[in-house]
Structure formats: structure tokens, C-alpha cells
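One structure coming up, written as C-alpha cells, with questions to follow.
Every protein chain of the complex appears in place save one, which is left out.
Chains: A, B and C, in written order; residue numbering restarts at 1 for each.
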Amino acid sequence: MPKMTPQMLEAFIKSDFPEVAHVGYKVSELTDRSITVTIETSESDLRPGGTVSGPTMMSLVDLTMYLLLLAQIGPVALAVTTNLNINFLRKPNPGKLRGEGRLLKLGKSLATGDVSLYSEGVSEPVAHATVTYAIPPAKNT
Amino acid sequence: MPKMTPQMLEAFIKSDFPEVAHVGYKVSELTDRSITVTIETSESDLRPGGTVSGPTMMSLVDLTMYLLLLAQIGPVALAVTTNLNINFLRKPNPGKLRGEGRLLKLGKSLATGDVSLYSEGVSEPVAHATVTYAIPPAKNT
Amino acid sequence: MPKMTPQMLEAFIKSDFPEVAHVGYKVSELTDRSITVTIETSESDLRPGGTVSGPTMMSLVDLTMYLLLLAQIGPVALAVTTNLNINFLRKPNPGKLRGEGRLLKLGKSLATGDVSLYSEGVSEPVAHATVTYAIPPAKNT
Partner (left out) sequence: MPKMTPQMLEAFIKSDFPEVAHVGYKVSELTDRSITVTIETSESDLRPGGTVSGPTMMSLVDLTMYLLLLAQIGPVALAVTTNLNINFLRKPNPGKLRGEGRLLKLGKSLATGDVSLYSEGVSEPVAHATVTYAIPPAKNT
């Protein structure tokens, strides 16, 4: 069972990541192996033509994997992204953007997962990414 | 429905890829969006310690995506890999190695999918990869 | 020789990417094969602890490759990122962040390059990425 609930994860973003809190991440369908994180894109996330910008998609990918990891190990550790590989597949629409994360490996020092991004009104994934986080060694006390 | 059956794909390897035909690729569970390809690893695929070598895993990843693509577009086109990103997750065992491919996007000029590798006796994936193939333009006649 | 000058590229961002124009991209050392793009990070680019956020680094990577490509083919085409792979190597400092892009291949339909990111006061690269852009076919007139 995850160590953190969706509500705990949302509260953690607000307290520890004030600079992205305004994005309004919503966490749902959290299990030991998977998570869904949804945002509502705003004007500043859009590119000319009304499509969602790459950086907005990469941010959601990174945060989806981060929250999936924190849910398993708890908010104590300071994990950092070491590798992110993303394929942009289709043009997203403005509106809701949804990241579906899946944990592929939770090791002692590395965690790897993949994230599929879905856009409101597009049935196939608009992007797919794999992400690896390094987990710092637990401090002995 | 796929344009090629598992039997057609296996025959295609034998005729067009004689240098890898001895590997004995077995194709199963072929759909519009997915494929399973299994090999029996041999001595030359192993590393000291009895684990399967990285190149053997990367070969199976590449071929799994290639066959998944050919099954959809037919054996006419000469597709080439443009990008392959692989995360090695766990130590595989000798014996059967199974690639489960999933098509993420089949465009006119690019096709992208991911492949999870499973090793006999290991329940979690031993590797996960994403692969993009470039599809050459069809010749007009 | 590039088809666009640093000044033309900076003006292009201002006119065509108003939503990121405030970042203040500075283009320098532009050749047929390379480009340097520098930004001054601001409060909104920082994470707790004073380090630069991953999305800010990924944005600079993506834009560095985009400008390197546009400089070669001109502002006519609507190129889109298809793949971005980034390794985060060291903790960047606040202040200037510099992307050094290198063109590895400029094909008819795909362009690939790599970008090394440098942070003020850190001698080694803080991140390294490879990026592929798809170039849409030129319209006949």
C-alpha cells in the first residue's frame, strides 16, 4: 500500500513546491504501481495554434513520476531526476492534460517508470516518457 | 487487423535476415497494437555470472518493434530504427527472453512503441525500452 | 552559412513565441553546426534550495535545438520536437544558464543534435540532452 494518499501528495506540492502549486495538480487512482495526475492547462501553457507546449508536458511527466515515487517511499527523501526520455506523439488540445504513471522498478538507489500523457478529446496518448529518479541513501540516526 | 500473421513474420526473418535467423524468434499474441516475441538465449548471449548480455536484450527490443511495425504496414517498406532508449532494470536469467511490444503511434513517416522484456523466472520486467522507426515514403507507381 | 543571424533568431522568438519572450534568450556563437543560447534564470525557475528546476533546463534544451535548426533551414518551416532525452548531471546555480547546441544530423525530414547545459560558476555541464525535430515537407507552390 502506498505510504501517502492523493491528499497527502497534493498537500506536499503546496507546501514544498510553492512555485508550481498554482498549476493545481490533482492526484487520483494511486496504487503501489501506478498513479494518475491531472492538470488544467492555462494560457501560459499554450503555443501558437492552441497546442500545449513541450515544457508543460515535460513538467507533468516529471511530476507524475515524482509523486508516484514519493507515494511509495514517503516524503522524507530528496529524490532527483537523473534521466528523462520523452517521445512527442500527437498534438495535445488545450484543457485537461493527464499523466498516467507506471512504476517499472523501485530499487534502493534508482527508481524507473514510464508516463503516458493524455489530452482531453484525444483518445491516443499525446506523449510517452520514461523517467529515472535517484534516491539518496537514508541517513542513519 | 495486422497485415501479416506470426507465421509470415517468422518466415520473413528467415528469408530477409538470414544472419539472425538462427536465434529462432517466435512470434505470438499479435494484434493491431501489440506483439510478443520470444527467444531462447544461448551460450553466446550470456555474460560471466550467467546473465543475458545487454546487446542480446537490445537486439530483441529492436526486432520486437520491427516485427510489430511490419505486421501493420506489410513487408514492403524498408523501415529503419532512428531512436532506441533502454532502461536495464533487473538481471535476466539464462533461458527464454520475451519481448512484449506495444504500438504508441503509427504515423506516415514515424512509428513509436515501447517494449518490456521479461526473463524466465523473473516476474517483473528486466528491461524497458522505447523505439522509433522511420518509415520511408511509399513509391508511386 | 546559417540562413538566420542571432538577431533574426531573437526577433523570431519575440514575434512567434510571445509566451516565452520574457525569458530573454540571447543567441551567440552561431555556426553551421553549433549555437549558444543563454538565459538569466529568475525566481520562478528555481526550486527550494536555490537550484534551477528541471522544466527550465528542458525548455532551454528544446529551444537551443530549435534555434539551431531554424538558423539552418530558415523560419519558414514548422518543426516539432519528436524526441528529447536528457541526463541531469549536476546541481545548477541560480543566474545564467547556457545551452551549447551541436547539430549531429540535418536530414530532409529529421534533425538531431545534442545540447550541453552550463551554469554560472559550475565548470562541468549540469545537464546533457539529445533532441530530434521532425521537419515538415516543404509545400510545393
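The rule is short, and it goes like this: a residue touches a chain if its C-beta (ideal position, glycine included) is under 8 Å from a C-beta of that chain, and two chains touch if they have at least 3 such contacts.
All values derive from a computational prediction rather than experimental measurement.
Which of B:L30, B:L67 or B:I86 touches the hidden chain is settled by the complete complex: it is B:I86. Across C:M8, C:L46 or C:L89, the residue that sits in touch with the chain not pictured is C:L89. If you put the missing chain back, the residues of chain A touching it would be 82-83, 85, 109-110, 132, 134.
For chain C, the residues in touch with the chain missing from this view are 83, 85, 87, 89-90, 104-105, 112, 114, 116, 124-125, 128, 130, 132. Contact between chain B and the absent chain runs through residues 16-17, 19, 43-44, 46-48, 53-55, 58-59, 62, 80-88.
The rule is simple: only the chains that are shown with their structure count from here on.
Averaging Cα coordinates per chain and for the whole protein, the chain whose average falls nearest the overall one is A. For chain A, the chain whose average C-alpha position is most distant is B. Taking each chain's centre as the mean of its C-alpha atoms, chain A lies 23 Å from chain C. Separation between the centroids of chain B and chain C, computed from CA atoms only, is 33 Å.
Mean C-alpha positions place chain A and chain B at a centre distance of 28 Å.
Looking at chain A, residues 83, 85, 87 sit in touch with two or more other chains.
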